[in-house]
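Removed: one protein chain of the complex. Kept in place: all other protein chains.
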Amino acid sequence: MTLANRNLVTIDDLSNSEIEAVFSLADSMAESIDKQFGVCKGKIMASLFFEPSTRTRLSFESAMHRLGGSVITASDVGATSLSKGESIADMARVIGSYADIIVIRHPWEGAAKVVADYAGVPVINAGDGGHEHPTQTLCDLYTIKKERQTIKGLRIALWGDLKYGRTVPSLVYALARFGATILFRPGPGLELPEHVMNKLGSEYTGRLERYASLNDKVKQRLFPLDAIYITPSKPHQLANIPSVSAQVELEEGVDALYVTRLQLERLAAADEGEELKKEYPVVDKKLLKEREFKKTMVLHPLPRVNELAREIDADPRSTYFKQAGFGVPIRMALLALLLGSKQAAVAKEKESFIRAREYPPYRRGYGVKCANPRCVSVQKTEAKYIRPEFKIINRRPLVLRCLYCEHEVYPQYVASSDWHEGRLASKKYHSADSHWSTKIKTENLIIFDSASEARAQGFRPGHYAKAVPEK
Amino acid sequence: MTLANRNLVTIDDLSNSEIEAVFSLADSMAESIDKQFGVCKGKIMASLFFEPSTRTRLSFESAMHRLGGSVITASDVGATSLSKGESIADMARVIGSYADIIVIRHPWEGAAKVVADYAGVPVINAGDGGHEHPTQTLCDLYTIKKERQTIKGLRIALWGDLKYGRTVPSLVYALARFGATILFRPGPGLELPEHVMNKLGSEYTGRLERYASLNDKVKQRLFPLDAIYITPSKPHQLANIPSVSAQVELEEGVDALYVTRLQLERLAAADEGEELKKEYPVVDKKLLKEREFKKTMVLHPLPRVNELAREIDADPRSTYFKQAGFGVPIRMALLALLLGSKQAAVAKEKESFIRAREYPPYRRGYGVKCANPRCVSVQKTEAKYIRPEFKIINRRPLVLRCLYCEHEVYPQYVASSDWHEGRLASKKYHSADSHWSTKIKTENLIIFDSASEARAQGFRPGHYAKAVPEK
Partner (left out) sequence: MTLANRNLVTIDDLSNSEIEAVFSLADSMAESIDKQFGVCKGKIMASLFFEPSTRTRLSFESAMHRLGGSVITASDVGATSLSKGESIADMARVIGSYADIIVIRHPWEGAAKVVADYAGVPVINAGDGGHEHPTQTLCDLYTIKKERQTIKGLRIALWGDLKYGRTVPSLVYALARFGATILFRPGPGLELPEHVMNKLGSEYTGRLERYASLNDKVKQRLFPLDAIYITPSKPHQLANIPSVSAQVELEEGVDALYVTRLQLERLAAADEGEELKKEYPVVDKKLLKEREFKKTMVLHPLPRVNELAREIDADPRSTYFKQAGFGVPIRMALLALLLGSKQAAVAKEKESFIRAREYPPYRRGYGVKCANPRCVSVQKTEAKYIRPEFKIINRRPLVLRCLYCEHEVYPQYVASSDWHEGRLASKKYHSADSHWSTKIKTENLIIFDSASEARAQGFRPGHYAKAVPEK
């Protein structure tokens, strides 16, 4: 089976079996790195980094060179044609005619999808704002699997900045799909974003328990959980009382502790950072002496700052430098597969703890914009190329998910394209949460951010249009 | 025939037949890109970009990698040895000992010539300020030729920023040489620079008509011409009344519309840019519906900003992304030829619409400096290495053309090295426009910017030295 010409924009772009195929190729490549030279001979990888990165960029470039391929690089932030006002859609089209594969890091969420839509060659997302970083997730999963042979049924604790770290969303979805239980231990104010929590709770077959439903025993532990996602992959976890399950999980011990640094560069105010630094949970010798961490492997996507004490570097449980080293064989395997230089040994999809969902699309291109200011679809240079697109993930309350950055949008008003009152002149809009609105067929829905947007499109308030203060 | 060790600093460095030879090699390379790997094995290209560029740099680097060559890159503006006060002449000598060929982009006009003078290896100009960008011109011509089989006799309209865009001068000269008619449609205040207009008018065999001589019918069209260059390559264009020819040309339709973006980064004041943006002509669906654009291919060197509406991207006349893609095979062919890795199939020069001119040089190295503040020859770090040099392109009025940036200089005073009044003590200078000055033999001319420069060299005013206010 070939993965040639596929993109890796989000971790969902690969099935569980395809991920296993990447791992299996990485295994065999790692065993004979020297023999891989020439696998991608004559191929060119474009490495486009619009945000600072040494580690990710160099590991991609190292991987391509190990395969005997060539690399063209733009790593000079700000010193690019973007500063001439070009859209990334245009840039993608042009670079797509120079290279056989594109690796992109960009501060805008959803940017990698735009590049993939326009490039005409395979695109790998090397991090798009706080959205996803799927190749980091591949390294993380690969490391866990190398150490424990499986991911299914493991208890993985996520620790630190779960809000701004881009590695976290990709990892959370992947762990859920592979049947792991996930324990969330954020720093203060650094909880997993709501839209990630929602997706986790609704699209995977496990059960998500928030802090409020946990019992005091769990709450008062040294290891203060904010939430727990309990996989259905193990029998005892089917117990009905969530906090009991959580307690059982903790007592059995944590298999992996995934630590992230505080993403200072994404905080609005510097002084906010200073406060957070003080309260940020630190993994050190003392913590690792606790019973639940006895056999815990410690992971970190690096770079670290202070959240991982230097004193544990020599501890056999510290797996983070090994994890960093796996970046090269994993990326070698991925590049070789997407370039079609290697075939993938993809097994029939066995088990995947995903709840199959088909969300209807909202593609009118007007009425509603993504509310995430870092979303690629709302940037000045991009807005004229990109039509906003959403999935309608809920009708009441009305919730859309942006197709680019996956943030949720909660629009205020709706109308019907099937002009229900018969005349164009009487185009009316209604509150999205009114009983009336649910009568509009999904395919006829016209959705508005706000009353002013509705009026701008020529609609007038209907009977069921409550006034809502505009932001 | 070999082009090995030749430079490409201006488009004039290649004859028409040599350009055709580059095209013919590009054709065959494009047909079998994969088979070119190894053509430049073991060769090193230095890619030196002292101004932001993604597109041009990456297309050169992609081309070199496609040929199996290696690349060393300095793209980090400001983070270079130049910031240590080094001259580019020194830099060229050193990098010339590291690489087999140098590609240079630099903000100073004439910089590529200096690099070529000192490097000891072939040098390709990838853009020197607003001066030239000859490889872009090769791509432009190649695209036109691929679409229309010939350039001779075509009507090409240049559209937008004809003043600051560096792609324009190279292209104008090349189109004239290949026998195209050129229609100029600048944005307000963005007319082709005078020295380019003058060169076009005097050194090619066609006829240049300025706005003033065009008739009202032409002036009032949707497509407001500023000037027209009419090639002698077609019989009817020999008509004596210029505006009639222009009208005929327009009615026959435009073959190619070459659009450029506003070079905001070259404008002195930002607010000037804001004004210009409003008035800048836009190419959109509406415009392309006009009769004269019915069969027009739309070209653009990219990146674009707003001057090319997104809505025409899917129009079959839109050729700009194809044009960008041609950058790689054209640069592959050029690199392979200048490195001597391929031989050029250069036909005997057939037709070239150039007026043969031999301008006497002015090489004294004193008395007159280039008046263009962006010229490499007047930069602080360079002045001690570079001797100003000029061509004397006219005697009355006296006009020099700088050998580096090709800007024109209009000096005020002259003297004779053949001390005409017999004694050194009576060294006299005279007004350049005096009748007397024409009596000095060209080889004896000493030329002065100003009276103070003349006095600084020990000259005193002669009878024919009118006082002129100094700048």
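Points to keep in mind about this one:
Letters A and B mark the chains in the order given here, with residues in each chain numbered from 1 onward.
Just so we're on the same page, a residue touches a chain if its C-beta (ideal position, glycine included) is under 8 Å from a C-beta of that chain, and two chains touch if they have at least 3 such contacts.
What you see is a predicted model; the values in this text were computed from it and never measured.
Touch with the chain that is not drawn comes from one residue among A:54, A:202 or A:215, which is A:54. Within the set A:264, A:354 or A:383, the residue that contacts the chain not displayed is A:264.
Interface note for the absent chain: among A:6, A:66, A:163 or A:342, the touching residue is A:66. Listed here are the chain A residues that touch the chain not shown: 34, 37, 52-55, 57-59, 61-62, 65-66, 68, 71, 73, 75-77, 261, 264-265, 302-306, 310, 321, 324-325, 327-328.
Think of the hidden chain as still there; on chain B it touches residues 41-42, 44, 46, 48, 70-74, 76, 78-86, 90-91, 93-95, 97-99, 384-385.
Heads up, the rule we're going with is that only the chains that are shown with their structure count from here on.
A separation of 48 Å divides the Cα centre of chain A from that of chain B.
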